[in-house]
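Just one protein chain is left out here, and the rest sit where they should.
By letter and in written order, the chains are A, B and C; residue numbering begins at 1 in each of them.
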Amino acid sequence: MDDAIARMKQDAFANHLGIELVDAGPGRARVQMAIRDEHRNSVGMVHGGVIYTLADYAFAVACNSHGVLAVAINCSISYFRPPQGGVLTAEASEVSVTRRLGTYTVRVTDTDGELVALFQGMAYRKTRSV
Amino acid sequence: MDDAIARMKQDAFANHLGIELVDAGPGRARVQMAIRDEHRNSVGMVHGGVIYTLADYAFAVACNSHGVLAVAINCSISYFRPPQGGVLTAEASEVSVTRRLGTYTVRVTDTDGELVALFQGMAYRKTRSV
Amino acid sequence: MDDAIARMKQDAFANHLGIELVDAGPGRARVQMAIRDEHRNSVGMVHGGVIYTLADYAFAVACNSHGVLAVAINCSISYFRPPQGGVLTAEASEVSVTRRLGTYTVRVTDTDGELVALFQGMAYRKTRSV
Partner (left out) sequence: MDDAIARMKQDAFANHLGIELVDAGPGRARVQMAIRDEHRNSVGMVHGGVIYTLADYAFAVACNSHGVLAVAINCSISYFRPPQGGVLTAEASEVSVTRRLGTYTVRVTDTDGELVALFQGMAYRKTRSV
């Protein structure tokens, strides 16, 4: 698992956004990110694509944690409220894993601990190891 | 509509990623982006969050094109194949719009014109104008 | 709340399928159903539409439990494994509720207690009471 996690840290886009991998284990991951000016949309809110990317990265770490290369095939996200404070956290947990498919939910919370968005991702697991 | 479109061009995160608004009209938008090294994930593919953001921005322009502020409440994306070539295009079209809700689909294609991902977004329309 | 729950029990399609409302409270509901021959698809498995309907009914009871008429606007379901045994249970819980929108997740389990499907539903809340 450690190799897979080390590999996941070399994520150029996650690094570019300032997302940090805080904790990971089999089927789970927690990541966080300080909000920057460049993360905002045309009305000054944190961009939906930033919140999605944060959740997607937690999902990617969790579903690749078993050492089998897994790629996202279908993801959905619901947005509940604009985040308060300067830090966003995303926590992924495993719902189901079979030989070929893995499903994960990710909760995105703000500095107040309020739920900002809920993400669900399904990954296809390839046979070769990461 | 022109004011709403002009406003949508001031999207910090879309600009940061190099996404350009190519064309827009009532209920529709086309955007494109040249792929950069910083857009890749840990296995060198274009990051799912980049593809999502491109689609989400086309969706945001399309659903705000009517001059009523609309915010994303639920989005889903399916990924079909890794993009070929250096440019991605996303084209949003309107499926349904009522007083309070708008639904849009966005097709993301690569340089070869192949479908890379399909996005669907639902927005809640606020009463105040943009 | 009791009036809303009583009203929800008059659901013709849920009754037609043999779905029973076992328990309900503010923002939550548990329903169950014995599997019948007519619930199967062309390969003899429980039909995806039956599993969806079971989950959707739990969602409907949960989101109408506050006494405000709520209608489904977007639902998604992931299927993990064919159910074992003769009874299916669906349990809905509230993820987020604002003035206009409510989001719920529903876990569908079989007789062995295994997770068969995960449902997520978003409802639009109308102003008139049920």
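What we mean here is this: contacts are C-beta pairs under 8 Å (C-beta built on N, C-alpha and C of every residue); 3 or more make two chains touch, one makes a residue touch a chain.
What you are looking at is a predicted structure, and each value in this text was computed from that prediction instead of being measured.
Visitor: Of the residues listed, C:Pro26, C:Gly49 or C:Gly86, which one is in contact with the missing chain?
Guide: C:Gly49
Visitor: In the whole complex, not just what's shown, which of C:Ala29, C:Ile73 or C:Val116 touches the removed chain?
Guide: Result: among the candidates, C:Ile73 touches the missing chain.
Visitor: Can you list, in ascending order, the chain A residues touching the missing chain?
Guide: So the residues of chain A touching the unseen chain are 73-74, 76, 100-101, 122, 124.
Visitor: Using the touch rule from the top, list residues of chain C that touch the missing partner.
Guide: 7-14, 16, 37-43, 45, 47-50, 52-53, 56-57, 60, 69, 71-79, 130
Visitor: If the missing chain were put back, which residues of chain B would it touch?
Guide: Against the missing chain, chain B presents residues 76, 78, 80-81, 95-96, 98, 103, 105, 115, 118, 120, 122.
In the analysis below, only the chains that are shown with their structure count from here on.
Visitor: Quick check: how many Å separate the C-alpha centres of chain B and chain C?
Guide: It comes to 32 Å between the two C-alpha centres.
Visitor: Which residues belonging to chain C are in contact with no fewer than two other chains?
Guide: In chain C, the residues touching two or more other chains are 76, 122.
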